[in-house]
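Below are the structure tokens for one structure; questions will follow.
Every protein chain except one is present and positioned as in the full complex.
Chain naming follows the written order as A, B and C, and within any one chain the residues start at number 1.
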Amino acid sequence: MTQSPVLPGHMLCLDDYAQGAKSRVEAGVWAWLEGGSGDLSARKREAEALAAHAIVPRVLADAAGGSTRLRLLGHDLAHPVILAPVGYHALVHPQGELATAAGALDTVLTVSTMASRPVEDIAHVAEGPVWFQLYTQPSRGDTLALIRRAEAAGCGALMVTLDTPVQPAGLSAMRAGFAMPQGVRAVHLDGITAPAPVAGHWYNPVLNPLTAAAPTWDDARWLREVTDLPLIAKGVAHPDDARRLIDLGWDAVALSTHGGRALAAVAAPLRLLPAMRAALGPDVPILLDGAIRTGADVFCALALGANAVMIGRPQLHALAVGGSLGVAHMLKLLREELELTMVLAGCPTIASITPAALMPV
Amino acid sequence: MTQSPVLPGHMLCLDDYAQGAKSRVEAGVWAWLEGGSGDLSARKREAEALAAHAIVPRVLADAAGGSTRLRLLGHDLAHPVILAPVGYHALVHPQGELATAAGALDTVLTVSTMASRPVEDIAHVAEGPVWFQLYTQPSRGDTLALIRRAEAAGCGALMVTLDTPVQPAGLSAMRAGFAMPQGVRAVHLDGITAPAPVAGHWYNPVLNPLTAAAPTWDDARWLREVTDLPLIAKGVAHPDDARRLIDLGWDAVALSTHGGRALAAVAAPLRLLPAMRAALGPDVPILLDGAIRTGADVFCALALGANAVMIGRPQLHALAVGGSLGVAHMLKLLREELELTMVLAGCPTIASITPAALMPV
Amino acid sequence: MTQSPVLPGHMLCLDDYAQGAKSRVEAGVWAWLEGGSGDLSARKREAEALAAHAIVPRVLADAAGGSTRLRLLGHDLAHPVILAPVGYHALVHPQGELATAAGALDTVLTVSTMASRPVEDIAHVAEGPVWFQLYTQPSRGDTLALIRRAEAAGCGALMVTLDTPVQPAGLSAMRAGFAMPQGVRAVHLDGITAPAPVAGHWYNPVLNPLTAAAPTWDDARWLREVTDLPLIAKGVAHPDDARRLIDLGWDAVALSTHGGRALAAVAAPLRLLPAMRAALGPDVPILLDGAIRTGADVFCALALGANAVMIGRPQLHALAVGGSLGVAHMLKLLREELELTMVLAGCPTIASITPAALMPV
Partner (left out) sequence: MTQSPVLPGHMLCLDDYAQGAKSRVEAGVWAWLEGGSGDLSARKREAEALAAHAIVPRVLADAAGGSTRLRLLGHDLAHPVILAPVGYHALVHPQGELATAAGALDTVLTVSTMASRPVEDIAHVAEGPVWFQLYTQPSRGDTLALIRRAEAAGCGALMVTLDTPVQPAGLSAMRAGFAMPQGVRAVHLDGITAPAPVAGHWYNPVLNPLTAAAPTWDDARWLREVTDLPLIAKGVAHPDDARRLIDLGWDAVALSTHGGRALAAVAAPLRLLPAMRAALGPDVPILLDGAIRTGADVFCALALGANAVMIGRPQLHALAVGGSLGVAHMLKLLREELELTMVLAGCPTIASITPAALMPV
């Protein structure tokens, strides 16, 4: 892994960072990073769903006073692009999540349970808000300990991942013989005895301990009781599930395919978004995760009902290419593309981005 | 043909077995195995039909008590993946169908009329149920003799192939100059004088003896009279044909394109499945055959109305790569993928898999 | 150009003949033969229209008494595959249309105005019916002379091409520098002074003599008056045009894109076929021309309303590969594929092939 001391000059869009990262990280790490469950069709479907929408330009609209600012779960944010939880940043940068946090200007950083650095240290260096992504553990005591650490570190919300009661194997990483390098581990799990989160290919998921330890509706109620932090349900897809969680007191939902690492033949979150917004009404925050790579993608997600989007792999792409500066620049690119799209679509504010701005391709 | 003494380690999905088999079997055998009628569009259409559906995940569902078990035509089965009838297993393994049977753990093995080993021997080594696939012969006496052999061997059902009153030529096998090797033959046809089942390219199908010997509705009635075994109609596509067979006392239908070896421009069985289920009501077992390669494919077929699926070519792929162990492992992979899909889709039992779990891509 | 003394053994479908011809004819001739107007999208659209339909198999139907025979414009034909008019057969075989006629067993041969051999000679060697394709000439006297020759030669119908009042240039032939070889010419035009039928790229089609000489509705009436032969309108696409011609006493229509040599962005005839059948009722013969390469294609066209199909380029492919024998074999392949499709679709007669046999892919 080579770190550029200065930002390479030809990073003009997020795809440039992806290409740049591919040539910089080890093959096994790349296989892990880009992989997913099954035939990777989830990521393809996400991209196709975005590409199926076109934007209708508007002219002569006064952009004065325009802004990408929004209020979300108690935070005033400069723009609607949030850093999704991604594990093991140390795989692509010696400082891991600390480097990411230093570049996460003007946005929320969501620290993964599988982070390679402790949430306390990350929150210390982050300038913006920090959220904590929670995998519930087989023992409620362990889960509660993680929650208390996140609260103590000053995290602004808990994003609870619900879409992987069992985690499918990533075939490309297995083919590449990827193994976690010496010194890289999920530090939050120190001392927690848990089944391995990535299963081999001989286990029986319905009957093995992992499924037995998967969170249930009872756990959802318990989580709401044990913390006052806003609870974001990550990986919810069906409006009925989302509605039920909101009725239990949860605060927001994040549509996601877990980076294509959960259900292989999953429906694209963007396709589910309009029904989700209709089910939850205008006031429940909805985050959209999945294949967001341009400002037009962000715009499209917002038009279809999302309050904000999350980006996953581009964080590590940028981190691998340019360290903290890369992360900051990557975010800046995306944000500027969004601003440009808003101007050309005649939508000077986040609130003005509605389905009326879109038509089918 | 090389047989691996132990299972190669990189067999992570059914496509891996297909790739592995391609490099292990002779070119002529591969051309025969992968070939089909016409331009092979039937197989392409089957895969496209599966890819047109996406699964909507559910969260927090309690998977306790979940299982892939089902009851089908009098059998208690561990999972809904059945081995379709495929001829000439000896082309890829010295022990032929005996090797397959030894690996067919926890499932039904359907012995083809064109098997290279006798049904009696196969049934003897098989641990699970055995069915017999029947091609009706020009002489009812010959047909009856086959039925009596199947009954005596303990077969649990007769799967009668109806989709090839005349069998189209497989162009790729002809181009590859494929000829059945010395010592490989359809042993059940010993002593039966029949027109060659694969026609050359100068015959006239409408007028030649093959069509004259094709089964008719009168034969369907006769078959129901001469045996008490459950009768499964293989290759039925139209709801009216299926309804009529059930009314005649047949027990189940299997939608199939005959591996893309019958009608070249055939409709994908998956597209026909919902209308078939609607026509037959909830109680008639429907099997779905065609391009099933992943657990998500199985899930999709079940959601659209199938009770179980059948897999064909993957049997020979796995047999070529790893013998009996390969077959067992291939089934295990598919079964685990199905279980995982069920957990992530919130459908802990076979009965809970319904059309509501799907949406168009 | 090499002529095989015997039929090459690997000609298993019409695409094989196309591939075989490509390696046997000169590059310039191939460019002329395979070319068309504009970007060749017409041929692509024709093939896509066929591929958009799937056939629903039927089982247990009694094929006894089945046949591909039909009655068409006074002829009893063995099957519904007719040889479309194609010019200049001498480009791929020394005997030109005479060789084609000798191989046109059991079908109608349509002699082009642009044939390289006289209709009298072709009709003399043809075993089956011969029709004459007519391009109206600038002088009605010249046109009438062609009609009288066709009548005297015993032609059974006149197929009048209406889709090219002006003929677009074929770009691939121009790029290949194709020029008609010494000794190959449209012999029926000897003595007729006409504008060159293929225009260069500097002319002005709306104003030049070609358009002025294009046939009009007045010519359609005149043609009906001057001959008692059945009149087939080739290249009609709009139901209103077809209805009007039938009302004028014309006998049949042939949907065609002129082999993709007329309107570049033309609608696929197959897409127009259902509306055409609806407009003309059940009794007016409709021929379908365009991209028919398999028996399933023939079946599809018949199911959507055609009485018969025409094939163009495959004649020259087969002629180039195997001379008369090639033509006969190519027709046999197509006919057998059709018969096979009929058996598997449960449609033992031409009349039993209806839209109910199809569904969208």
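As a working rule, a contact is a pair of C-beta atoms (placed from the backbone, for glycine too) under 8 Å apart; a residue touches a chain by one contact, two chains touch by 3 or more.
Nothing here was measured: the structure is a model prediction, and the numbers come from that model.
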Which displayed chains the unshown chain touches: A, C
Residue of C:Ala64, C:Ala265, C:Ala278 or C:Ala356 in touch with the missing chain, whole complex considered: C:Ala265
Touching the absent chain when the full complex is considered, from C:Pro8, C:Gly38, C:Gly128 or C:Gly154: C:Gly38
Sole residue of A:Val25, A:Ala42 or A:Ile55 that reaches the chain not shown, by the stated touch rule: A:Ile55
Among C:Ala47, C:Leu171, C:Ile192 or C:Met359, the residue in touch with the chain that has been omitted: C:Leu171
Footprint left on chain A by the chain that the document does not show: 10, 12-13, 15, 51, 53-64, 66-68, 294, 296, 299-300, 332-333, 336-337, 339-345, 348, 359, 361
Residues of chain C in contact with the chain not shown: 38-39, 41, 45, 48, 162-166, 168-169, 171, 174-175, 201-207, 211-212, 214-217, 219-220, 233, 235-238, 241, 262-268, 271-272
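Heads up, the rule we're going with is that only the chains that are shown with their structure count from here on.
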Pairwise touch network: line, ring, star, complete, or other: line
Inter-centroid spacing, chain C versus chain A (mean Cα positions, whole Å): 59
Separation of chain B from chain C, taking each centre as the mean of its C-alpha atoms, in whole Å: 42
Residues of chain B engaged with two or more neighbouring chains: none
